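Note that one protein chain is taken out, while the other chains of the complex remain in position.
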Amino acid sequence: MTVLTALDYAAVLVFALTGALAASRKQLDLVGFAFLASLTALGGGTVRDLLLDRNPVFWIADPTPLGIACGAAVLVFFTAHLLESRQTVLTWLDALALPIAVAAGVRAASETGQSVPIVLIMGIATGCFGGLLRDIVANEVPLLIRTGKLYVTAALTGAGAYLVVEALWPSEALALAACIVTCFALRAGSLRYGWGLPVYKPRPPRG
Amino acid sequence: MTVLTALDYAAVLVFALTGALAASRKQLDLVGFAFLASLTALGGGTVRDLLLDRNPVFWIADPTPLGIACGAAVLVFFTAHLLESRQTVLTWLDALALPIAVAAGVRAASETGQSVPIVLIMGIATGCFGGLLRDIVANEVPLLIRTGKLYVTAALTGAGAYLVVEALWPSEALALAACIVTCFALRAGSLRYGWGLPVYKPRPPRG
Partner (left out) sequence: MTVLTALDYAAVLVFALTGALAASRKQLDLVGFAFLASLTALGGGTVRDLLLDRNPVFWIADPTPLGIACGAAVLVFFTAHLLESRQTVLTWLDALALPIAVAAGVRAASETGQSVPIVLIMGIATGCFGGLLRDIVANEVPLLIRTGKLYVTAALTGAGAYLVVEALWPSEALALAACIVTCFALRAGSLRYGWGLPVYKPRPPRG
């Protein structure tokens, strides 16, 4: 297994854990856990593959990610009660999955020779759509639109870091590392220390 | 018309009725009924065809399902006021549509020579995504994530029953029947008698 396949699998695993945690908050059964874990873990990459017309979709070509997602579902089903706060763990695992998935998306798009804007978009799409689908299906306010938290911004910056490093050094490993570190640092800093870009502030009502 | 085409059309018809009932709960006009009926009826199979890269999508190749969905919308628009409880009828028609759509999805995937996990997934996707789209667009909590009700589990078991029977007897009709009966029995037993797998139970707060 190459380092790159390992990355793909890691993104699937961590996103699957978040999907299973969302299922635990809805008190679903084991199959419901596996469904939501798989939807979250495979959703972003599936959107990317459909948009790029990559054929077959990655988890149809190799069903290992499906197995990983189901394994993660089983693990969470039997251990989630040990956690103090499932929502906190979900948010932090999501923060860990996002950078890995962005890196996987950027690499997949850059392999197929896409232009810079499309590579950036595919990084964002791969990183963001899994969690977005999870939140929509679980009927929660998407993490992605929470006010004052970096999410798409972290994904975009990570994808940009990949492209900059790859242009300057001929090392894919370094580019992937830069992507993951930058994206995670921004997201984690946002969650932990409130880092953020200025957000839109509506005009205060006139007195 | 073969028995199999009849099955496809039956799934479209029954899901379209549920979509139109959802539209009646939102007090839409006749075109709104047709939109939500078509989205529900065609959504699952469309997701399946996009994932499998089946081309053209089934209702573009043959628009009969569109006509069926619109007919169902008209029927419900003029008769839904006769029902005692539209939500109950919607839930039970959904329980009837699910097994038929799972069977159609399993058959379509197994025709294209997919592996066992992919055939199971396609059965689940075809069965579940139409109703999921209906509930998300209609801004309702998806039926699929209601606590303590078998839904994805029923779909998975039905798809599994198809594969088991097809492997043991060389009769597709029997396999389809096994799929539909098993899936409907589980879903109906869950709705009527509360059958279910153990669901995740959070740890009670410490006293």
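Think of it as A and B in the order they're written, each chain with its own count starting at 1.
To be clear about the criterion, a contact is a pair of C-beta atoms (placed from the backbone, for glycine too) under 8 Å apart; a residue touches a chain by one contact, two chains touch by 3 or more.
Every value quoted in this text rests on a predicted model; they were computed, and no experiment measured them.
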For the chain left out of this view, which of B:31, B:141 or B:173 touches it? B:31
Among A:132, A:161, A:176 or A:191, which one touches the chain that has been omitted from the display? A:132
List the residues of subunit A that touch the chain left out of this view. 50-53, 114-115, 117-118, 121, 124, 128, 132, 136, 141-142, 144-145, 147-148, 150-153, 156, 196-203
Touch rule applied to subunit B and the missing chain gives residues 23-24, 26-36, 38, 46, 50, 55-57, 60, 63, 66-67, 77, 80-82, 86, 136-139
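By definition in this document, only the chains that are shown with their structure count from here on.
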Averaging C-alpha coordinates per chain, one finds the centres of subunit A and subunit B separated by a number of Å equal to 29
